[in-house]
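Contents: one structure, followed by commentary.
Only a single protein chain was left out; the remaining protein chains are all shown in position.
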Amino acid sequence: MAWTWFHRLASPPHVYALAARLTPWFAWPAALLIAAGLWGGLVLAPPDYQQGDGFRILYVHAPSAWMSLMVYTTMAIAAAVGLIWRMKVAHAVAASCAPIGASFTFAALVTGALWGEPMWGTYWEWDPRMTSELVLLFLYLGYMGLRAGIEDTQRADRASALLAVVGVVNVPIIHYSVTWWNSLHQAPSVMRIGKPSMPAAMLAPLLLMLLGFTLLFVALLLVRLRGEVLARERAASWIREVVSG
Amino acid sequence: MPVEQLEVENLHLWRGERHVLRGLRFALARGACLEVCGANGSGKTTLLRTLCGLIYPEEGRVLWNGEDVQRDLRAFHAALAYLGHEPPLKADLTARENLHYWIGVRRRLGEEELSRALARVGASSWCGRRVRTLSAGQRRRVALAGLALLHVPLWLLDEPTTNLDGEGRELVGTLLSEQLGRGGMVIAAVHQGLPASVSPVTRLELAA
Amino acid sequence: MRAFFDMGGYAAFVWPAYAVTLVVVVLNIVWARRALARSLAEARRRLQMQGEAR
Partner (left out) sequence: MSSTGSPVTPLVAMVDSARLGGPHGLAEAMQPASALEAARLALLRDLQLAFRKRGQLLQPLAFFVMVALLFPLAVSPEPARLRELAPAVLWIGALLASLLALEFLFRDDAYDGTLEQYALSGQSLTSLMFAKTLAHWLLTGVPLALMAPVVAMSLGVVAAPALAGIVLAVGVGTVPLSLIGSIGAALTLGIKRSGTLLSLLTLPLSLPALIFGARATQLAIHGAPLLAPLELLGALAVLGITLAPIAAAAAVRISLE
């Protein structure tokens, strides 16, 4: 059967062992890439002709914002898989994602505000991006709140998974409506991230940081995933080996 | 026509850290009654809820006429009636209104038939009162009237005789015997045992 | 060196932004490891309880 490899792959002991083995393969490259990106972004990249050295916030803001969206998408996909195929491991992935995503959404908001003050002259601007990001933070908080509210893990998994899926359907609608609303009240955004004319010396560190953060996410996910998988297994004998080892 | 039957294969279920159902298996044919016994917390209610598909078992299957009930839950639900600890009645509606809505959602129901069912459980004189003002035993009787009105082959009952007086317990016995006599099936979780008039009864003892 | 830390006059914004991100990254690493350690301890406790029950 074509499904056997899939089931083997998704079996908790296999996932646990695989996650443990793979973690360093993501963690160390992530550390290297982020270090290189920092060096490139803070030292090598020339100052922006308009924003001077202030634009360097880009190198932490953009990866954080990217994380906030990517993690949410991952969470929603894992949640949908868990809901449809009743796969515990998928629920474990979704549950692992939430705190990571929420913290980076927070970072994106703070770094965005710190960038906004010198560029727009205000920490907070009701810009569609910032507003959507704030709503995203509330979606994460709602997800974690719902999980915390339900004692039974299985029910918490399924209820929060449903919420994640509902959220992912709503995110584009929310973003569209905020953009629509924003267009009524002010001129289009002053600033665009990722101008097409960005010189290579500026772009390269950004790409390094984006890739580094993505790998960091995978590494964090793998560590958390092991814990979540353990919490969902009850009488399995492989736990004895893991725990005593 | 296939013989109507309920079959349970290797059912495993955990609630929190407790392994409640451990590889349970049994089969129930038409006209058979299963009495599920066990101490409080031994998983009687959990078993009933798993059988009717509210709880998804971690392992094992429930088969109805040879088919996994999870494949077409709605068709399976149309063939069963489940009564929980508490009669599913609205305190602010009258007994009659309650049955009108509860049973009406599932099947067409004539006023006359409704009156007859209420009369059978001795509710004619008080079926116009709000359930809030009824005693626990009276509420139980209303629920029994609803059960009889559903006309479904499989009954899953959680403690059907609690709060009932001697006469009420006899009524349960009669209703159950009728259901079995018609080729229906009954699974009842009981603490004190079913009325003696119901037979044949198979006992299933759940260990705590 | 001083110019580097001064960030062309944007030091008050650039460095806090980097600091916040760094804190978030470090906290994530600490939290993830702590969550795993907690789950392991919990699994150990559960196994012990099962052992006693038998």
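A, B and C are the chain letters, set down in written order, and residue numbers restart from 1 in every chain.
Heads up, the rule we're going with is that contacts are C-beta pairs under 8 Å (C-beta built on N, C-alpha and C of every residue); 3 or more make two chains touch, one makes a residue touch a chain.
The structure displayed is predicted, hence computed values, not measured ones.
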Query raised in the report: What are the shown chains in contact with the chain that isn't displayed?
Result: A, B
Report summary line: Cross-chain touch to the chain not pictured, restricted to A:A10, A:A31, A:I77 or A:L141, is A:L141
Requested in this report: May I ask which residue of B:S42, B:N65 or B:S115 touches the chain that does not appear here?
Outcome: B:N65
Query - Residues in chain A touching the chain absent from view - result: 83, 135, 138-139, 141-142, 145-146, 149-150, 152, 154-155, 158-159, 162-163, 165-167, 169-170, 173-174, 176-178, 180-181, 184
**Report entry** Footprint left on chain B by the chain that the document does not show
**Finding:** 1-2, 4, 49, 52-56, 64-65, 67, 72, 74-80, 82, 84, 86-93, 97, 100-102, 104-108, 110, 113, 120, 151-153, 178, 181-184
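Assume only the chains that are shown with their structure count from here on.
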Report task. Based on the touch definition given at the start, go ahead and assign the chain network to line, ring, star, complete or other. Result -> line
**Report entry** Mean-CA-position distance for chain B and chain A (Å)
**Finding:** 48
Query - Length of the line joining the C-alpha centres of chain A and chain C, rounded to whole Å - result: 15
**Report entry** Computed distance of Cα centres, chain C from chain B, in Å
**Finding:** 52
Query raised in the report: Hey, what residues on chain B touch two or more of the other chains?
Result: 17
Query raised in the report: What parts of chain C, by residue number, touch at least two of the other chains?
Result: 46
**Report entry** Residues of chain B defined as touching chain A within the complex
**Finding:** 14-17, 19, 56
Report summary line: Seen from chain A, its contact residues with chain C in the complex are 34, 42-43, 47, 52-54, 56-57, 60-61, 63-64, 99-100, 103-104, 106-107, 110-111, 114-115, 117-118, 216, 220, 223-224, 226-228, 230-231, 233-235, 239-240, 242-243
Query - chain C residues touching chain A - in the complex, by the definition given at the top - result: 4, 7-10, 13-14, 16-18, 20-21, 24-25, 27-29, 31-33, 35-36, 38-40, 42-44, 46-47, 50
